[in-house]
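All protein chains of the complex are present and in place, except for one that has been dropped.
To keep things simple, chains are lettered A, B and C as they appear, and every chain counts its residues starting from 1.
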Amino acid sequence: MRSAELKKGIPAKASKCVTSPDLSVNVAGIKMKNPVMTASGTFGYGEEFKDIIDLNRLGGIIVKGVSARPIKGNPPPRIWETPAGMLNAIGLENPGVDVFINEKLPILRSYDTAVIVNIFGYSLEEYVAVTERLDGIPGIAGLEVNISCPNVKAGGIVFGTNVKAASELLTALRKATKLPLIAKLSPNVTDITEFARAAEGSGCDGLSLINTLLGMAIDVRCRKPRLANVTGGLSGPAIKPVAVRMVWQVARAVKLPIIGMGGIMTPEDALEFILAGATAIAVGTGNFINPRATLDIADGLASHLKREGIPSVRDLIGQVIVA
Amino acid sequence: MRSAELKKGIPAKASKCVTSPDLSVNVAGIKMKNPVMTASGTFGYGEEFKDIIDLNRLGGIIVKGVSARPIKGNPPPRIWETPAGMLNAIGLENPGVDVFINEKLPILRSYDTAVIVNIFGYSLEEYVAVTERLDGIPGIAGLEVNISCPNVKAGGIVFGTNVKAASELLTALRKATKLPLIAKLSPNVTDITEFARAAEGSGCDGLSLINTLLGMAIDVRCRKPRLANVTGGLSGPAIKPVAVRMVWQVARAVKLPIIGMGGIMTPEDALEFILAGATAIAVGTGNFINPRATLDIADGLASHLKREGIPSVRDLIGQVIVA
Amino acid sequence: MPPTKLHQATVVLHQEAGRGYFRIVLKAPGLAKQARPGQFVMLRVSENQDPILARPFGIAAVKSKQYIELFYRVVGRGTALLATVERDAVLQVQGPLGNGFPAPEKGTTPLLVAGGSGFPPLLYFALSMRHPLYMFLGARDKECLPPLRAIKSCREQAEKVYIATDDGSAGTRGFVTDGLAAFLDSRNDRESFVIYACGPRSMMAAVSKLAAERGISCFVSMEERMACGLGVCMGCSVAVRTGGYKRVCKEGPVFKSSDIDWSEQVVLPALHRK
Partner (left out) sequence: MPPTKLHQATVVLHQEAGRGYFRIVLKAPGLAKQARPGQFVMLRVSENQDPILARPFGIAAVKSKQYIELFYRVVGRGTALLATVERDAVLQVQGPLGNGFPAPEKGTTPLLVAGGSGFPPLLYFALSMRHPLYMFLGARDKECLPPLRAIKSCREQAEKVYIATDDGSAGTRGFVTDGLAAFLDSRNDRESFVIYACGPRSMMAAVSKLAAERGISCFVSMEERMACGLGVCMGCSVAVRTGGYKRVCKEGPVFKSSDIDWSEQVVLPALHRK
């Protein structure tokens, strides 16, 4: 069904026949059977999805953000639907790292998938504490550092929007663990490549992008914000073009492997991120819309490779053709 | 149909009966019969819409960006549809300020609506040149400065993402004209309030926000960007939550009146921006989806005021209730 | 793997049910077999990305272990879209979700209190038990009461159905809680009562207070905006009295009313209720 014009863009190997395409990737030293992961905060600690999909088929699970101490989270309402997206202000509710290790991790360990722990804190010390606590615990493939938190001790400056603060944080965490360290970047910045370079300079092994865009919605009848927290994070297909752009910019700026995310719902969405330069991708809000989205994407990637005669998904990383 | 809970938020005056609500506003010294304008680049020079709506009913028209010399624009494809939005990379195609003054402005002048000329350049000198050319020309209510342009002379640094460059530019333009000067801010920055303050400090009379978010989309079959220009500006309902948030932040940071835009399609959308702090609003992509959107919004605002018993739309500016 | 919670359900019946309600019957055997009263489903109302989130609806009945029945009112864009769905259409449904009502103990007398469109899960609950029970239905006016068909089912199942409307256009004039209070105070077998309530938060708060004052145990089915329905997004949390939050979709939607922190201010406007 493709027209002649379309075919022009496709390299010669497209004619080869590929029966069992290779989906495996290695991100930040973490080997995965396929590049499909779940984004932090949208898949709990995995167990909630075990009645819906076979977790063994996932490349990796990035768990809900974990902190040194339990966090209560924000008052409701915490979410609001927007055109092709949603706002959330959960407030990083979590039971704390000890409960995670004792109650959640044992279940996750029983699955054949890479477990990446998303961590955060409200000061450099809190970040270091949770990192040290997780270091050496079996069953953890790597840490993803959510740097989009305000440093309460340092007057609320957000680590993720200040290059110096981000560098200091990541350098400290690098010393605190031997686990693969993935910095999760905020899109709410003028130049995301500065942060990518800072992460590279601090010894990180990989990057995750993007976190949510800061947004707000107002109920015009009662004149109140739709979220009790006033502002929240925008996610979903609405932000996909911004995410693809940032992955593309960062892939050209640094050598670190990238986990791309932001509005991924279909195999085509995943391919956009991979062509833009992502080694792996994560599904976030998409899990709410189609709880099978991750597996549908893994299957769709395999079919795409077969159809196009491409032996490995790795052959597509960063392969967007830009004149 | 509203529940008791809902009514709680609404001030006491809600019971008064308002038969002819006052929609007039004054933005940056420009008097308008209602707060509804058209966003630059989405309404041409007005004439294209004269077969569809009565232009006299608009508060104001912000025309397609005008530069000192004609600009050819980018090669096609220039647009791409995204979930609840679109990407564009038109490349600021325009016939130049002389053609604008001689051919477009005379038509616009014949309507009873405020004409705001959106201007840009690829160096400080080009911005000054178009400003000086427009200064003193009758029928122009004000200038909106699109600062999202690279300064080609200064190595391509984008005025709109560098506070110092933006300040210098706006200060120079302030000297070049007595017309009301409205700075149009880019959302692709870490802290938009810095730019708002810079505009205030440079003597601007008002602010427009937001311009488009930088995005990208890829055709996964031919592996090429969907836009010949690779990246483009994301607009439409998808970006509304980001725009409302930025209007709210800026309204709390500066005293300048704000023209709010970004995804506005309905009266409720317009009210969100007004409650967040906008004095006027502009419809952009919405004009493509519903070419009557501007008038529907003006009518909807009037009905809302009547229904809620609010005498003037000005009573709603910035009235979001935040604990 | 345990039975899946994700289903492709076929619309076998979809009609206006009166009083502004729609009744939809979905063929989803896998779902129907697992369902218990008080549980709910998340229904995708559009195949596109606007609106993007699925909508939660309480299960109003399970038929022949194959079909589930829902009642809903059009209150916004999602329900308006749902109302246009034709017979034979296939919808993505997740469920059954949540904990459901705890089965009433032997010898207790359930009092089912429904405000506005809170009746569907209580209807299923009523139909599922053999206990003698009483129902209290309240709404703003006659047109907001459950459809006649549903009221008829209630009458068949309950010892008595008490109806109240704010404006007196049907049943007694006043809040449903007024009737409930009068009932409780007129009876001397109070210790056998267990209250199950579903409706607008303000009504449930009043029922909860009533029950607490009289030492009657009370369960409430809470509502919150939901994104996932699976307990992963933490979006549907309600404040609980022990501090912190619980997820309506996972630990709920049914809670002991004494566990809820009713003082917590809530902005969510419950348009479709009361």
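Here is the rule we go by: a contact is a pair of C-beta atoms (placed from the backbone, for glycine too) under 8 Å apart; a residue touches a chain by one contact, two chains touch by 3 or more.
Everything numeric in this text was worked out from a predicted model, so none of it was measured.
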Among shown chains, those touching the left-out chain: A, B, C
Listed residues A:P21, A:P83 or A:G160, member touching the removed chain: A:P83
Identified contact with the non-displayed chain, of B:N34, B:S67, B:N88 or B:N211: B:N88
Contact partner of the left-out chain, one of B:W80, B:F100, B:F195 or B:F273: B:W80
Sole contact to the chain not displayed, among B:F49, B:F159 or B:W248: B:F49
Residue numbers in chain B that touch the chain omitted from display: 41-44, 48-52, 54, 64, 72-73, 75-81, 83-86, 88, 90, 93, 219, 221-222, 224-226, 228, 236-238, 265, 285, 287-292
Hidden partner chain, residues of chain C it touches: 46, 48-51, 77, 81
Interface residues of chain A (partner: the chain not displayed): 1-6, 83-84, 237
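To be clear about the criterion, only the chains that are shown with their structure count from here on.
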Chain pair that, of all pairs, has the most C-beta pairs in contact: A-B
Distance between the centres, which are taken as Cα means, of chain C and chain B, whole angstrom: 45
CA centroid of chain A to CA centroid of chain C, Å: 36
Chain centre separation in whole Å, for chain B relative to chain A (CA means): 33
Chain C: positions in contact with at least two other chains: 49-50, 266-269
Shared interface positions of chain A, touching two or more other chains: 83-85, 219, 221-222, 224-225, 236-237
